[in-house]
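Removed: one protein chain of the complex. Kept in place: all other protein chains.
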Amino acid sequence: MIIVMQPAATPADLDHVVSRVTALGLRPHVIVGTERTVVAVVGDERNAVSSGLESLPGVASVMPILAPYKVASREVQSEPTVVRAGPLVVGGGTIGVIAGPCSVESREQIVATARAVKAAGATGLRGGAFKPRTSPYAFQGLKEHGLELLAEAREATGLAIVTEVVAPEDVPLVARYADVLQVGARNMQNYRLLEAVGRTAVPVLLKPGPAATVEELLLAAEYILDAGNRQVMLCERGIRTFESHTRFTLPLATVPWLHARTHLPVVVDPSHGTGHANLVESMAAASVAVGADGLIIEVHPDPKCAASDASQTIDLPAFARLMDTCRRIAAAVDRSVSPAPPAP
Amino acid sequence: MIIVMQPAATPADLDHVVSRVTALGLRPHVIVGTERTVVAVVGDERNAVSSGLESLPGVASVMPILAPYKVASREVQSEPTVVRAGPLVVGGGTIGVIAGPCSVESREQIVATARAVKAAGATGLRGGAFKPRTSPYAFQGLKEHGLELLAEAREATGLAIVTEVVAPEDVPLVARYADVLQVGARNMQNYRLLEAVGRTAVPVLLKPGPAATVEELLLAAEYILDAGNRQVMLCERGIRTFESHTRFTLPLATVPWLHARTHLPVVVDPSHGTGHANLVESMAAASVAVGADGLIIEVHPDPKCAASDASQTIDLPAFARLMDTCRRIAAAVDRSVSPAPPAP
Amino acid sequence: MIIVMQPAATPADLDHVVSRVTALGLRPHVIVGTERTVVAVVGDERNAVSSGLESLPGVASVMPILAPYKVASREVQSEPTVVRAGPLVVGGGTIGVIAGPCSVESREQIVATARAVKAAGATGLRGGAFKPRTSPYAFQGLKEHGLELLAEAREATGLAIVTEVVAPEDVPLVARYADVLQVGARNMQNYRLLEAVGRTAVPVLLKPGPAATVEELLLAAEYILDAGNRQVMLCERGIRTFESHTRFTLPLATVPWLHARTHLPVVVDPSHGTGHANLVESMAAASVAVGADGLIIEVHPDPKCAASDASQTIDLPAFARLMDTCRRIAAAVDRSVSPAPPAP
Partner (left out) sequence: MIIVMQPAATPADLDHVVSRVTALGLRPHVIVGTERTVVAVVGDERNAVSSGLESLPGVASVMPILAPYKVASREVQSEPTVVRAGPLVVGGGTIGVIAGPCSVESREQIVATARAVKAAGATGLRGGAFKPRTSPYAFQGLKEHGLELLAEAREATGLAIVTEVVAPEDVPLVARYADVLQVGARNMQNYRLLEAVGRTAVPVLLKPGPAATVEELLLAAEYILDAGNRQVMLCERGIRTFESHTRFTLPLATVPWLHARTHLPVVVDPSHGTGHANLVESMAAASVAVGADGLIIEVHPDPKCAASDASQTIDLPAFARLMDTCRRIAAAVDRSVSPAPPAP
C-alpha cells in the first residue's frame, strides 16, 4: 500500500507512521518527493485492512495496491473455472443458457415453459419458489410446493434447476431440489447465507446488489469459495444509476473486466438488467458478443399474466428467436451456445 | 394509476386494457387526448402490482399514483412516532444521540467510551458485536461476548444499547441484550430478518442499503410494522454515487422529504455517510439544522487503534465538541438534543 | 399531463387547478379516486412547460405524458435517418466506422493513421484539432493547423473528416475542413453552439454529457434539428456512475431504446465509454450486436506516445482485428459494416 503524507506532516508524524507499519509486520520505504512524502509499504497489506493508518496524524490518504480478494483471483488460478450442473455448462468457451419464469406459478406453467425453453436450446430452467419482494403486499412465491413443481419439470425435461435461496436455514431444503442455488441481489452481503451455500456441493449463481462494486462482488464470492465451494458463477444484472429509462443500467464492460481478474465464469441477466421485454433480445446478443459465459432470461408462456416481473419477461417465440440470434453471434466469435459438449 | 397508450394503439388494444383493468376490480376512465389516449384507473392500485398491464399490446407505460407503502405513511398516522428506549428518546422535537465504537473490542474500551459519551450527552451506546464485513478476511466481531460487554456498559452508565443483528436466528439472543435492534444497510432487504425483528417488542433502527430508494426503505419498514412492531427509526447513512471523495454521499434533503411522507423518526449517520472523521462534526450540525430526530456517531477513545472503520471515527474530545455544536443549533431551531424529557 | 392532487386538497384547490389548466388552453378531466383525485389534461402539454402547476395549493405532483422532443421523434418521422458524408454512411442497416487519434499531432501521424484505418475498413477519420481539456495545463490541440493536416489526410485517403468544434465562432472555420462536426460531451448543452452547427449543412455527431438523460440528449438534438440541419447522429459514450473500474459506464441498452423513439442514427464510442484499450474490441463487438449504426474508435500508430487519451487508444493491428470481429457480428445480425453501398 502507499501512504501519502500531508504537505505539513512533521518528521515525528513520519516516524510514527513508519513504526506503526513496522508493527503490522510490513516493510516501509520512505520516498521524499518535491511536494509530498510517500511511504510505500511492502508485504501482505490485507493484514492491514482497517488498521487505522488513515487516522494517524500527518497522513493524507492510504492507497491499496493489492486486490482485496484472493481465491477468486486469476493470479491464484489462471485457468477459467467451468461450472457444470447436469446438462448446464457455463464457462470455458461454452455459453450456458438458463431460462424460465420469474416465479413458479403452477405445474402447467412450469412444465410447459421447461419443454419450450429446452426445445429452443436452454440447458437450465430458472423459476422462483422463495421470492424476496420489495413490498410485503406482493406475491411471495409457492415456497416448497414450488420446489416440487421444479423437480417435476426437471423430470420431464432433464433441465438443470436454478432457483433462489433466501435464508441460511432454507439451504438444506432448497439444495435437495436445486441443481444451482441462486443468491439474489438483495442477499449478496448476507454473509450467513454465503457461508451456508459455500458449505454445500451445489453450484452457486451469485448476483450482485445494484450498488455493489466489482470488488465487493468478488469479496462476496470469496466468502463462498473460502467455505469450500468452488463452483461459483458471477452474474451481471445491472447497477443503479441516474438513468431511469431502463430498470437498471447493464454495464457489459464488466464482463471482460472480470475475465481479466477472475477465473470464475460470468453470466448476464438482460431481463433484470433492462426491465423491458423489448430490450432483452438485443442485450442478450450484446452479452454473447462481449464474452459472457452464460445468460439467464425470464421467459413465460403468457408474460402479461406472469405473477411477477411481467414487463421484462419475453414469450416463448421471442425466446426461440433470441437463442437463434445468440447462436449466430457465438459462432461469429468462435464460441458456442449450449447444448454443451459432454463433460469429460 | 394512469395507463398511457401508444399513439398507434388500436381500439381493440384499448378495449383489452379496459377489460383487464375491470377484471382487477378497478374502474377505468378513458381520456382521448390530441396525441395519446390515457386510461385513468380508480381503486386500490396496490392490488394491481405486477399485474402485467405494461405488457399488454398498445400500452406505452403505466404510472402509479399511490405510494406503495401504507402503515408507514403520514396519511395513515399524522402524528409523528416517538421511539423510546430507556433514556433514549427519538422524535417529537427531541433529538436522541447514539454514540460509540464501530465494534465492541474489550471491556475497558466499551465501558470507558460509554462513560465519556454519556458525560457529553449521548443517551444511546452503539457498538457492534456481530459484524457483517465486506471481506471474509476482516474482523467479524466478538459475537455473544460482545453483547455481554455491552450489557456491562449499560449497567455502568444506564445508556440504551444499540447493536446490530444480522440473521433471524440471532434475534432472540440479541434482543435479550439490546435496547434497540439495528438492521444494517446490507440487510435492508433481508425480509426474514425484517419479519423477525418485527415480531419483537424491541425498537428497531433500520438502515437503507446504499442504492435503496426512499420508497424501498419505506417498504422495508413496512415489513417490520406489518409484523406488529411500531417502534421503527429510519436512518439516513448515505447513498452510492459517482463522487468518491466521501465514502458515500449523504443526501440530507431526504430528512424533510421523509418527514412529509412518514410519521417514523429519521436518524442521520454522518460517520458512514462521509467516511472521514474530519467531516463528521459539520455534517452532524447540518443534520440537526435540517431536522433530524437523532444522530448515530462512531466514537472511540483511540480511533487510530479501532478494529474497524478507523478513518471515520472521532475521538472523545471531538465528540464533546460535536455535542456542544449540535445543542446550540438545536436551540436555534427550537428543538433540543438529549437528555430527553422524562416519558409521560 | 396528469395532475395528482394531495389527499387533503380542498374543492377550492381543485377549482383553482381546473381554471388554470383551462387558462393554458388545455382541457381538464377530473377523476375522483378512492384515495386521491387526479386531473387528466388533454392538449399539447409542451405549452405548459414551467407553468407552475406544481406550485398550486393542493397539488401533489404533475406527471408529463408526452415526450418533450418533437422533430427527433419516431412519431414525426418513422423512417430511420441515414447520415451520409462522402464515403461514410451511418444508419439504415449500414454501420459506419470512424477511427483515428484523439488529437492530431503531426502530418506523419495523421496520414499514416488514415491510411491504416482505411485499409482496415473505416470510412471516417477522427482527430481533434480544437481540444477541450479538463485541465488548463494539458495539451490543447494544434487548432487550425490541425484542420489543415486533417484535410491532407482526406486528400490522401478519401476518408470523411470528423472533428470537434468547441465554440460558435469557430463553426465557419471548422466547417470549411470537416465532413462531420462533432459536438463534444462538455458542449451538449452549449445552446449557441448547437444553434450554430444547426445552421450549417454539415452533418453533426452529438455526444451527450456524462450525466445527460436520454431525454436531454434528444432535446439537444432538437436544437440542431430545429435550426434546420437534419443530418444528426447521436452518440452513446458512457455515463458517470459509482463504478470506477471503467472511465464511464457504457449503457448499451440505450441503443435499442433510442431506436424505438427516434429516427436519428446512434453511434457508440467504446473508447471513451470504457477508458481502457483492452476493453474496446469486446465493447465494439457488443455495440454492433446491440444494433449500433456506427462506431467511433480511438486509434494511434503508437498509443503509448499519444498526446491525449493514451490509455484508451488501440494500435493499428488491434483496430484491424476489431474490424474483422465487427464485420462477422454484423453479418450474424444481417447488417453490414462499411464500406457502405453507393448512395442512391
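We just call them A, B and C in the order they show up, numbering each chain from 1.
Going forward, a residue touches a chain if its C-beta (ideal position, glycine included) is under 8 Å from a C-beta of that chain, and two chains touch if they have at least 3 such contacts.
Owing to the predicted nature of the structure, the values given are computational and were not obtained by experimental measurement.
S.K.: Identify the visible chains that the left-out chain touches across the whole complex.
M.R.: So, spelled out: the chain left out of view touches A, B, C.
S.K.: Of C:Ala112, C:Leu173 or C:Ala310, which sits in contact with the chain we cannot see?
M.R.: C:Ala310
S.K.: For the chain left off this view, which of C:Glu35, C:Glu54, C:Glu108 or C:Glu155 is in contact with it?
M.R.: C:Glu54
S.K.: So that we can see where the missing chain sits, which residues of chain C does it touch?
M.R.: Interface residues of chain C facing the absent chain: 46, 49-56, 68-70, 132-139, 166-169, 186-187, 189-192, 209-211, 216, 219, 222-223, 226, 239-240, 277, 303-311, 313.
S.K.: For chain B, which residues touch the unseen chain?
M.R.: Spelled out for chain B, the touching residues are 211, 213-214, 239, 241-246, 249-257, 260, 273-274, 276, 278-279, 282-283, 285-291, 325, 328-329, 331-333.
S.K.: Using the touch rule from the top, list residues of chain A that touch the missing partner.
M.R.: Residues 2, 4, 7, 29, 31-36, 38, 40, 42-44, 63, 65-66, 75, 240-242, 244 of chain A touch the chain that is not shown.
Heads up, the rule we're going with is that only the chains that are shown with their structure count from here on.
S.K.: Which chain has its Cα centroid closest to the overall Cα centroid?
M.R.: Chain A is the most central one.
S.K.: From chain C, which chain is the farthest off, judged by mean CA positions?
M.R.: The chain farthest from chain C, judged by C-alpha centres, is B.
S.K.: Using CA atoms for the superposition, what rotation angle relates chain B to chain C, in steps of 5 degrees?
M.R.: Resulting rotation angle: about 180 degrees.
S.K.: Specify, for the interface formed by the sequence copies chain A and chain B, whether it is same or different in terms of residue numbers shared by both sides, with half as the dividing line.
M.R.: Answer same: the two copies use largely identical residue numbers here.
S.K.: Measuring centre to centre with CA averages, how many angstrom lie between chain A and chain C?
M.R.: Each chain reduced to its C-alpha mean, chain A and chain C end up 31 Å apart.
S.K.: For chain A, jot down the residues that touch at least 2 other chains.
M.R.: Correct list: 211, 239.
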